[in-house]
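This is the structure I have questions about; it appears just below.
One chain of protein is taken out of this complex; the other chains stay put.
The chains carry the letters A and B, assigned in the order they are written, with residues numbered from 1 in each.
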Amino acid sequence: MRRSTGLVAAIVVLGIVVAVGLISESQHILTLTIQTMILAALASSWNILGGFAGQISLGHAAFFGIGALVTRELWLGGTALALAIAAAVAITAVAAAIVGVPILRFREIYFAIGTLALGVAVFITAGNLWPGISSLPAEALRNYEFTGPYFVALGVLVAAVVVSLWLKHSKVGLGMMTVRDDEEAAKATGVNAFAHKMIAFVVSASLAALAGSAFAYFSASYFPNFAFSVIWTFEAILVVFIGGLGTIVGPLLGSVFFIVGRDVLPANIGEFQVVLFGLLFMVVVLLLPGGLTEAATRLVTTTGRPSTKTTSDEPTATKGKEPT
Amino acid sequence: MRHRVLLVVLTVLAMVLAACGSEGDGADTTQPDETPTTATAGETTTTSDEATATTGEPTEVPESVKIGAVVPLTGAFAGGGAQIERGYIYAVDAINEAGGVFVEEFDTELPLELDVRDDASDPNQTTSIMDELAGGDIVAYLGGFATPVHAAGSATAERNGIPYLGAATSTQALHEQGYEYFFSPFPKSPDMAVTVFEMLNGLIPEGERPLRVGIFQEATDWGEELGPLWVQEAENHGYEVVYHETYAPGTTDYTDLILGAQAAEVEALLSLPTPPDGFAIYQQMGELGWKPPFNLVVRAADVPTWNDLGQAGEGVVLSTPWHPALGYPGTEAVNERHLEELERPADPVVGSAYALIEILADAIERAGTLEHDAVRDAIAATDGLSTIIGPITFREDGTAAVPNPQMQRIGGAIELIWPADAATTDLTYPAP
Partner (left out) sequence: MTQLILQSVVSGVLVGGMYGLVALGLALAFGVLKVLDVAHGELLMLGGYASFFAFTFWGLDPFVSMPLVFVAMFGFGVVLYLVLFRYVTRTEVHTRIKNSLLISFGLVLVLQALAVRFFTADERTISTAYSLEALTIGPVRVPVVRLAGFVVAVVAALALEWLLFRTSFGRALRATSEDWTRAALTGVDVRRIYLIAFALSAALAAIAGSLVSLGYSISPSVGLGWTLKALIVVVLAGLGSMRGIIVAGIFLGLVESLASVWLGGQYREVVALMLFLVILSFRPHGFYGRAHA
């Protein structure tokens, strides 16, 4: 897709989303859209670490959770929302930097399992320290307005997309992708692999915290450890892959598809909707590594030439601009 | 290559079509293998564009009174969720068979229509499903099973301004939030804490009581609430807490807890485990060869589960919200149907769920309308209504005085042992 088409499309979509937020009276639609935006933001954040830098983290929910926790505690305690969110992101970034030093030395599968272990440990700890439910006070519930949370979620998503876009076309981002494709080769050409991974890690964590903040602001009530649950990590990964790993639009497409599929499929199907998602996920991973984005692009292109990617599922970095 | 793309697209299309296909009609969405709720006129409603009347102006008469139930039918709480769903279905069927609910505003009797949704024991899904239901003209929400989903649900109901009736949640804390739309006629921690000791004092003569109390406190909000209450009531009733430890739900090895309690010579062990922890605790106690003379497990696990446990679970006392032997009106029919369908007498939570429908139906009739706030007010005003769990009068905080029968597993059966006047058998003490 050419750059300008993409831009026009993005503006149109943004316009629609904004309009919905201002006009819609349907709680259902507003809720679903907010949830989609939060998931998309989280997925985009994961995509930076997993798609651009190639580090598969299975503990991403930890950052989402910290962001949510700090925002919720501060905000319900009386702090201004903006300040609470800023604090949440800052704290998470610092935590990520500290944790990143040891954990980024792990490679590949060790990194995956290590982050998983970390994520689970944080989840258990959060549940132990904050077992009680966090609910908005009754007055706030009765006077609840969706507009605030809606636009905060939108803002968060826009931030995530903008950061992703900037990274993708920046030298830093290029460095990340080089590391992703072959860490040893990257190091040999003078790229500081560790620094690039760290940047990806911290940026990704910060955006995840931002998404968590949006979640905290939106939710009427939930258990604090829920935001740390491995479910969020899995959903983000699922969404990124279905949408298209390493692309900008992938996480967005994937989230829409996921939420629509999950919450709009009738209850009758019940467990089978999970089965369908699982199957679809497997189909995508096996047959269409580029996800829906690739499918869409292929359908749009009339040539339908076979892909040059045979086995690798990651987009190979090219010098210069990548099509989104 | 195109084939692959096509495959993905087809899968996507299939899902989309499935979604569109069933979203159009508002047919009742009870699980396919459950007996569908019967509407007296035999029809299922289609779309309902009429808004529920808020101004009293005559609008189109709805075809039924819609109730939205969000129940964990899958996931960790599915066992209890199944009981809840059953209670709702039985009650709705019973009321519909008797003609339905009379709504003065439309001057006619209307059948109740249950829309049961599965939230997979996930409070996040509970919330979004409830929001979805809010757009569909339901009169009220019915809750699921276990505190987490109720905590999420009650806040959502409050936000949406729709009355919410919930069974199977025992935290008092939920009722101290100032919610106006949340009603739960179900045993709560304060009452539960008292009942244990009253029962012990009532059933066991003075010299033989298990005065040394041990508590396995689950690290959840309910655990944090009930644990200290037990400690307090123990003291009030002349017992001594000699062992009190916390554990995280999901623990697989209880060795240290069990040995610690044994070392402290605990005679009465109190716990409130989420499934499958209760299971694991008693199984491991069996393995380690120690069981105190009195064992109380709150949060009755499902009957099949306790049956599987065999000897290890023998003599365990389960604190439950209801038992058929209490004999309140409506019990016989429920028991009969339950025996027919499941080959065992009605499970504890079935009664609690059943009562919620009774309360709701009564409130609608008194309100004379389906409008949310009017129904809410009518529910709050429920006074001495006779239900399957006894007479119900709501307190300001949404709770009500309800029975808190204690049951005991003896010889493979679950017997009612408290309250004494309804007991089917005596307490077996010490536990075998």
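What to note about this one:
FYI, a contact is a pair of C-beta atoms (placed from the backbone, for glycine too) under 8 Å apart; a residue touches a chain by one contact, two chains touch by 3 or more.
As the structure is a computational prediction, the values presented were derived from the model and not from experiment.
Within the set B:Val61, B:Ala98, B:Ala263 or B:Ala420, the residue that contacts the chain not displayed is B:Ala263. Interface note: of B:Tyr179, B:Tyr243, B:Phe279 or B:Tyr429, the residue touching the hidden chain in the full complex is B:Phe279. Touch with the chain that is not drawn comes from one residue among B:Gly136, B:Gly238, B:Gly310 or B:Pro329, which is B:Gly310.
The chain not displayed touches chain B at residues 73-76, 78-79, 82, 219, 245-248, 250-257, 259-260, 263, 275-276, 279-280, 283-284, 286-289, 301-302, 304-305, 308-312. Contact between chain A and the absent chain runs through residues 56, 102-103, 105-110, 112-114, 116-118, 120-121, 124-125, 128, 230, 234, 237-238, 241, 270-272, 274-275, 277-282, 285-286, 311-314.
FYI, only the chains that are shown with their structure count from here on.
Those residues of chain B lying in contact with chain A across their complex are 1-2, 4-5, 7-9, 11-12, 15, 18-19, 22-23, 29, 31-32, 73-74, 116-118, 122-124, 127-129, 131-132, 134-135, 147-148, 151-152, 154-156, 158-161, 173, 177-180, 219-221, 223-224, 248. Across the interface of their complex, chain B is touched by residues 26-28, 31-32, 35, 124, 127-128, 131-133, 135-139, 141-142, 144, 219-223, 226, 231, 257, 260-261, 263-271, 276, 279-280, 283-284, 287-288, 292, 294-295, 298-299, 304, 306-307 of chain A.
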